[in-house]
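A quick write-up on the structure given underneath.
The other protein chains are all here in position, but one chain of the complex has been omitted.
Lettered A, B and C in written order, each chain numbered from 1.
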Amino acid sequence: MEVLEKLFNVALVVATIRTTAPILLVALGGSFTTRAGIFNIGLEGQMLVGAFFAVIGSIWTGSALIGVACGVAAALVFALVFALLVVTFRANEVVVGLALNILAGGMTISLMKAIFGTRGSIVGHGIVGLPKLTVPGARDLLGSYAPLVSGFTPLVYVAFLLVPLLVLFYRRTRLGLHIGVVGEKPDAAEAQGLSVTRIRYTASLLCGLLAGLAGAHMSLGYITMFTENMSSGRGFMAVAILIFSNGDPVRLLLGCLLFGFADALSLRLQTFGFPSYLVLTVPYVVALVALFLLAWKTRPKLVRETADSMRRLLSIRPASPER
Amino acid sequence: QDKVSVAAISGYFAQGFGVSIVNGLNKAKDDFGIDLKLIDTGNRALDYEEQFANAAKDGQYDLIFVMGWELADALQKAAAAYPNQRFVFIDGVLDSDKIIYANFSEEQGSYLAGTLAGLMAEKGSAIAKMGDGKAIGFVGGRDIPVIRNFLKGYEAGSKDAAPDVRVDAVFAGTFDDPAKGSELTLALYEQGADVVFNVAGPTGEGVMQASAAADKYSIGVDIDMCATAPGNVVASMLKRGDVAVYTLVKEEVEGKKVTPGVRTFDLASGGVELKMCDDVAANIPAEIKDKVEAARKAVIDGTVKIGEAQ
Amino acid sequence: MSDPVRAVLGQVLAVAIAIALGALVILAVGESPVRVFRVLFLGAFGDATKIAGTLLQTTPILVCGIAACISLRAGLFNIGVEGQLFMGGFAAAWIGFGFSLPPVFHVLLGLAVAALAGLAWIAIPAFFRARYGANEVVSTILSNYVAVLLTSYLTIFLFKRPGGWSETPPIHESAYLPAIFDFSRLNWGIVIGLALAVGVWFYFRATPRGYAITTMGSNPKFAEYGGIDIRRQGFAVLLVSGAVGGLAGGIEALGVHRRFMEGFAPGFGFDGVIAALLANGHPLGTIVTALFFGALRNGSLLLEVDTNASREIITVIQALIILAVSAQILMRRRADSTAGERRWKF
């Protein structure tokens, strides 16, 4: 019992929010490409260059904000190359995505060597990180629950606020609608004079934008440094979540929270003496099990579809002439 | 005689201890004008033998420093294949007697770190920023023998000095994920550990930053990390790779040919040490500092045995 | 200009562009491109040892590539070759050090168990893919992470060589997959790899089952309509693909490292997958792409020693080449028929 209390508390929730945020940001980015019908396995690389250039920008200008902008710009360049190859040249998106991941790894290390003379990590050097935001009044209102809403770096809030914004975006804006159409039925878009190419480019760039933010969050928000390969598989995790959420922001949020929770929990489990190597598999195993369960348990979908087809049966009536 | 020429082979020049080695070699280069070549092995075991062959084939290097246990196999083969090439294996002792070993007693330094952290935890909130969790933490990179050796010293130090204090040890599973290091540290703080010892390379940077964020204490490793989180880093357990390589190169430059055998770098020789950070040291009761100093003496004169290094 | 000629010219052009870009990158880090490429070439093909080294590097990439080819042919995507390689490597090592058996049999058993381990490792993702349509790209990527951690756990906590680093005891000599020459670790694995490539290619083009698999990859609904049990066949193809991935690990464990250790053979699975994709899922093409990657890798080892350019430059050049070549896919015959062809509709 005591163990459970130690494990499940406010701090765990707060940790879950922290571990979720970067994956959520990059996964929301990926939702643009996913919905536009592009399988973007290159999120990892975009995130990595985002993290690297955010740090570089921050060092050179002394401003965290400009740092973030630099990170985003770098990720956008990667996104542009991705779009150029995948959309314009119709290259295999998995090949391009994996290659860009490799490129991001090699490039950041090479640049690190060229600029700082060493590889490994960039710490200090005057990196300015993003400040923690304190929500005014949170302490008074919520007491010990205040850390749930207050004290995160700005991009954490951005990540979670983006979820409803994206819901709105996909439901109520033209671009959002068109991105979905391009993914579901490109010839329908084409037939209405919408440029599939332009929309896919836009989706790729929007994806780059958020992946860049996610990277900048890693290196200026979550912590304040850059390390080789510091995205550490978060981009791949996001891809997994994207697939079983189908790019839907709400389901995406749930998936990211599930993973973030598994991550936060597994880190704590270690202190109870479970072998680290096994505990570290927990998030992946959770994701796998979720994937399999979702594939296996299609019942909720069946229920929904039955309801839909009921309505269809009713609506078909007037179509068959009964005069 | 020609200019002395040395090479160093490793897969992790970029990580804490590697940085210290590179610093030592660079210093030697500046001081003695030696030729220096760093050879990065990457992380594929398949490549190692080839890289040793490439480095040793022309006999152009007087000494080749080798760092990393994963290279041990390839190193021993190379030592047998190139009998005239002198290799220095840093941080351990292997079976081959053709190799020069620079062996570090990280468990001794860690013992002192454990002593310090344990005593602080025992005092608890009497010390600024401390709580009364009666626990201390340890964040390792990967769960590998070298890191276990740190942990062994740390636990022993804590047990001997403060038997009631619990040691919570966790591993990030990677040396490359500072975010994970940070999360692990925050989790340890929550569970009452107020001092966390980082032995995790770049992942450990996350530990240091977490200590600043949570305003708790951390202990750095390998190099002096007091500046990474001023006011929160209590001490750094220095593992003076720089001293070791510098000394060996110096001997070589001075014409004393370094010969195969084991060189030990321990507390006594100054190869490892616990360096307190001045800003925090002011908050720590003198009695604790005295006990740490006593422990240091005990380790040096052999009254305290920490068991064999792996 | 005939199609194949155009395709080959296209590829050459793509590689040339990538190398030109690479040269710029090399200039940017302050090295001479000419020198770098010369050293790269010498490092890859300079003498017999170098050539053997290149083939040694090629072996795992090729075998992993074939594993990927097999799944690609059926329109499935086993991107978890990496994990199967680790499982296979561990399993083979375990047979190698854990049992004393007569020489030839020992090797064969080791390789067989490696293949079995790879097969077992993909079995669950394969089952859920075949039966319930769970995306195999994601499930196999995720199981890579688990495989690496799990084999590390087994190695360090259950089977560690006493006094050793994070590694198992060495395998018995009877389990050695023998070297071909005495001056290199190059072993019969490369022969196994080449034979596999040719065999798989022949199987696909000449046998009814190969035809059925090809058709399934191209249009699963047509295959289903034609009486092919695509679920069962997809399951079987993934299992075989996984087994070959496991075999790659077995070859590395018994032929090269002769033990299993943490960080056994990182990245070869991904290299193999990319080699297969670049070859558009063609087994014979994969021999070429794998050899190319192997040469780059082996060349980069000399580069690290003989120049001031670092191995990351090679990573960058390799990525550039992949990107350039991938953009050429449009020029190829049947380019849209295998792997890539938009199976990733969600």
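Here is the rule we use: a contact is a pair of C-beta atoms (placed from the backbone, for glycine too) under 8 Å apart; a residue touches a chain by one contact, two chains touch by 3 or more.
In this text, contacts and distances are computed from a predicted model.
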{"item": "Name of the absent chain as recorded in UniProt (options \"Metal-dependent hydrolase\", \"Heme exporter protein D\", \"Simple sugar transport system ATP-binding protein\" or \"Inner-membrane translocator\")", "value": "\"Simple sugar transport system ATP-binding protein\""}
{"item": "Visible contact partners (per top-of-document touch definition) of the missing chain", "value": "A, C"}
{"item": "Sole residue of A:Val135, A:Leu148 or A:Leu177 that reaches the chain not shown, by the stated touch rule", "value": "A:Leu177"}
{"item": "Of C:Thr49, C:Ser174 or C:Ser218, the one touching the omitted chain in the full complex", "value": "C:Ser218"}
{"item": "Contact footprint on chain A, counting only the chain that is left out", "value": "168, 171-174, 177-178, 180-181, 184-185, 187-194, 302, 305-306, 308-313, 315-316, 318-322"}
{"item": "Sites on chain C contacted by the missing partner chain, in the whole complex", "value": "206-208, 211-212, 214-215, 218-219, 221-229, 334, 336-337, 341"}
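Just so it is clear, only the chains that are shown with their structure count from here on.
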{"item": "Euclidean distance of C-alpha centroids - chain A vs chain C, Å", "value": "29"}
{"item": "Per-residue overlap in chain A, given as positions that touch at least 2 other chains", "value": "119, 275, 277, 280"}
{"item": "Where chain B touches two or more other chains, by residue", "value": "40, 143, 173"}
{"item": "Parts of chain C lying in touch with chain A, wherever the complex brings them together", "value": "25, 28-30, 77, 79, 124-125, 128, 132-135, 137-139, 141-143, 145-146, 149-150, 152-153, 156-157, 270, 273-274, 277-278, 310, 312-316, 318-320, 322-323, 326-327, 329-330, 339-340, 344-346"}
{"item": "In the complex with chain A, residue positions of chain B that touch it", "value": "12-15, 18-19, 22, 40, 140, 143, 168-171, 173-174, 176-180, 182-184, 186-188, 190-191, 202-203, 205-206, 209-210, 213, 227-228"}
{"item": "Chain B residues within the chain C interface of the complex", "value": "7, 37, 39-40, 42-47, 49-51, 53-55, 69-70, 72-73, 142-145, 173, 310"}
